[in-house]
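These notes are about the structure you will find just below.
In this view, the complex is presented without one of its protein chains, the others remaining in place.
== chain A ==
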Amino acid sequence: MSRALALRLEPYLYAAPSLLLIAAIMLVPLVTGLSYAFHDLILLDPLSGDFVGLDHFREMLDDDGFWTALRNTVVWTAVSVALQFGFGLILALLLDRPFPGRGLVQALVFLPWAVPGFLSGLTWAWLFNPVIGPLPHWLHGLGLLATPENILSDPHLALWGPIAANVWWGIPFFAITLLAALQSIPKDIYEAAAMDGAGPLLRFRRVTLPLLAPTIAITVMLRTVWVANFAELIVVMTKGGPADATQILSSYIFTLAFQRLDFGYASAVAAVLLVLLLAYAAAVMVLRHAMTERA
């Protein structure tokens, strides 16, 4: 009897350390953090702390900073993920073919992934600095910039700086996961398709893409959520400026919390971001389910 009980408990014992840790350090603080969204909570202000209901959410409706950040979040996330994915897929396809020196090439092109986020931000900020970096001069030479100036201080262009850094940094993630998925496609499927007279493009469209689709859906979803939350590059490269022009929601939350010390309002914005991301993830999962059902 007790042996049977021990056997039933076994999986829980294996999962328990991770679960307890995640619950204590992430989930309980998340609930606390969300509750701040309904309180007037300003750090170092002993008079704050009152329950304010939905006041923060009403405040948000009239907050231009919030709407700019929301728009920027969409641009930042969509452009970054699309470029990371596109280049990552091309790179994975290139690496899927055997060639001499593949191990070394693979290690080198994946290297940006190992670079700490803040350091990629600093490195790219330096590359965009006309005093020390080549990029403004190259962009000027190509006729893309009228003068070799720092795009990070131009409100209309500044967001492209962190996007460039993000694309550079994120290509390896997609390349690694897509390469892994490509390598698990049995080679005889291609041979059969080639035998039936399918050319490379047709094989890619009819064989590779459908088999990659589940991996693509899940990695794009995870990556989108992750990139939307990823404030480090923006905080390091532009601090959300000039004049809040490059603020995305997550960097805006950071600014609200640690420069204005307004934890209540910051938590309310974070709650909105969380709800938007959960809705997005649920939509992707439903879509993926519908697609696999049909297939």
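Note that in this section a residue touches a chain if its C-beta (ideal position, glycine included) is under 8 Å from a C-beta of that chain, and two chains touch if they have at least 3 such contacts; residues count from 1.
The rule we apply is simple: contacts and distances are computed from a predicted model.
Colleague: Report the protein name recorded by UniProt for the chain absent from the figure; options are "Cytochrome ubiquinol oxidase subunit I", "Ferredoxin", "ABC transporter permease" or "Gluconate 2-dehydrogenase subunit 3".
Modeller: UniProt lists the chain that is not shown as "ABC transporter permease".
Colleague: One chain is left out of this view; which of A:119, A:144 or A:192 touches it in the full complex?
Modeller: A:119
Colleague: Of A:72, A:166, A:246 or A:267, which sits in contact with the chain we cannot see?
Modeller: A:267
Colleague: Which candidate, A:54, A:107 or A:192, sits in contact with the chain we can't see?
Modeller: A:107
Colleague: Extract the touching residues of chain A with respect to the undisplayed chain.
Modeller: Counting over the whole complex, chain A touches the hidden chain at residues 8, 10-12, 14-15, 17-19, 21-30, 32-34, 36, 43, 87, 90-91, 94-95, 97, 99, 103, 105-120, 122-124, 126-127, 130-134, 137, 168, 171-172, 176-177, 179-181, 183-184, 214-215, 222, 225-226, 229, 231-232, 236, 249-250, 253-254, 257-258, 263, 266-267, 270-271, 273-274, 277-278, 281.
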